[in-house]
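The other protein chains are all here in position, but one chain of the complex has been omitted.
Let's turn to chain A:
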Amino acid sequence: MSGSPVLALRDVTKSFGPVEVLHGVSLELRAGEVLALIGENGAGKSTTMKILAGYQPATSGKILLDGEEVTFDSLHEGEEAGIVMIHQEFNLAEQLTVEQNIFLGRELRRGWLLDKARMRRLTREYLDRVNCKVHPDTLVSRLSNSDKQMVEIAKALSRNARVLIMDEPTAVLTGAETRILFDQVRAMKNSGTAILFTSHKLGEVSEIADRVTVLRDGSVVHDGPAVEISEDAMATAMVGRDVSDLYPEKPADDVQSDVMLRVRGLDVPGHAAGIGFDLHRGEILGVAGLIGSGRTEAMEGLCGLRPARAERVEIGGDPVTISKPGDALDHGLCYLTEDRKLRGLLLDKGLRENLTLQALHKFGGYLIDRRAEERALDQAIADFDIRAGQRSMRVGNLSGGNQQKLLLAKVMQSEPRILIVDEPTRGIDIGTKQQIYTFLRKLADDGHGIIVISSEMQEVIGLADRVLVLRSGRLAATLDGDAISEDTIVRHAMGVGADSSERVA
């Protein structure tokens, strides 16, 4: 592609206290090249990126900028050198406008006053370049995640970034938004920017990256041109074992078992109307649909988490009324939220408190039986392969995959017979994904009923026995057997006749 590296790491190690998390990492970012840095959660991707951007110092090894060794004493020096990092959790001031954010800390002035006219003109220009339609005066807190991502990129453009580092930029984007992002990435690449990004979506890596560097347990295990490595090979390199059979085998028999959950005429005001479906024993039912199709809201309504009405809900053949979360749990129906950080786990509490919160009544009468809680935690750590440094650590310090496993362990404490999981593998690595898929299938085989809501097409297709497709708050189709394919799901999710090349998100 092009010549000498703009930014490079040479034998960089990083230790937190006595624990070394990066063992001699070397990598190179070249102008006009997109490097994908991939690896499981905990492999050291974030640490590597933070060292590159000057957020954290390396413990040993060199950072080379244009071939010269540099040390960034502060984030500011990194930015001065033209290195911009976009965080997964965004670095935008929520209460400021888009324009104020783009120029935050480097406002243009004319004499003593702000040069608002020029900032407005430039803001519009940057936003146009990323094809983002928001008004410069919109408060960032009112933006969707994808718009925030675009504003971050506009901000990077305004800083004339020579090196752009993006931590999972597509995790919160829909298919169409990912397209726009990638177009922009290509444009920046062609104008000579060096780009590094991480993603758990290996299809995207193949599509956009020129080079792929794979990290495993803090070491580089593969580095080479993207065209020379298949997605399967990437996954194998990341995990260190073969994961080609990511999804567990579906049961062969077509014998319909009894209906565990029957829903008719479920209305969630403002989000969904007239939803009806059956869930059979031992079945995994997928729920697909575009973001905003009411998937999450319908299931939350069903579980009493938000106001909803239903003509009829039957569990195990008996009609039930569910008006609050406790009712659902009493009937063995449990919902696992898509947002583990804001709705799933208490990030500043320990593992034990989180594990037992939903089923606290199981642990002692009036007073909590701590020893029973500890035993439950032992069991959960073993059953779900939760890897925590210490039992007393804050859950917020766990990696995403371990948080998700803890969340799964938490909802299983209430011993549901019917489990609704929403985006069970969002933002987690492929090895953990496989563990979660295996667990869900095993639950189904043991006679539970499972509903999986997912934006990942492959996940729905690979995991579900039948698929409900929602569109604009209504049930668009129920698919089973060979009818479950990307094409059919997309057509129903978008409305028949729509452009089926659009990816369902």
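In this section, a contact is a pair of C-beta atoms (placed from the backbone, for glycine too) under 8 Å apart; a residue touches a chain by one contact, two chains touch by 3 or more; residues count from 1.
Heads up, the rule we're going with is that contacts and distances are computed from a predicted model.
Within the choices "LuxR family two component transcriptional regulator", "Cytochrome b", "Ribose transport system permease protein" or "Dihydroxyacetone kinase DhaL subunit", the name that UniProt assigns to the complex's undisplayed chain is "Ribose transport system permease protein".
Within the set A:His76, A:His135, A:Lys349 or A:Arg375, the residue that contacts the chain not displayed is A:Lys349. Residue A:Asn41 is the one among A:Asn41, A:Thr236 or A:Ser455 that touches the chain missing from this view. Annotation: of A:Thr337, A:Gln404, A:Gln435 or A:Thr488, A:Thr337 touches the absent chain (contact as defined above). Seen from chain A, the chain kept out of the figure touches residues 16-19, 21, 41-47, 218, 305, 324-326, 329, 335, 337, 342-349, 353, 357-358, 360-361, 364, 366-368, 370, 387-390, 392-394, 397-399, 402, 410, 414.
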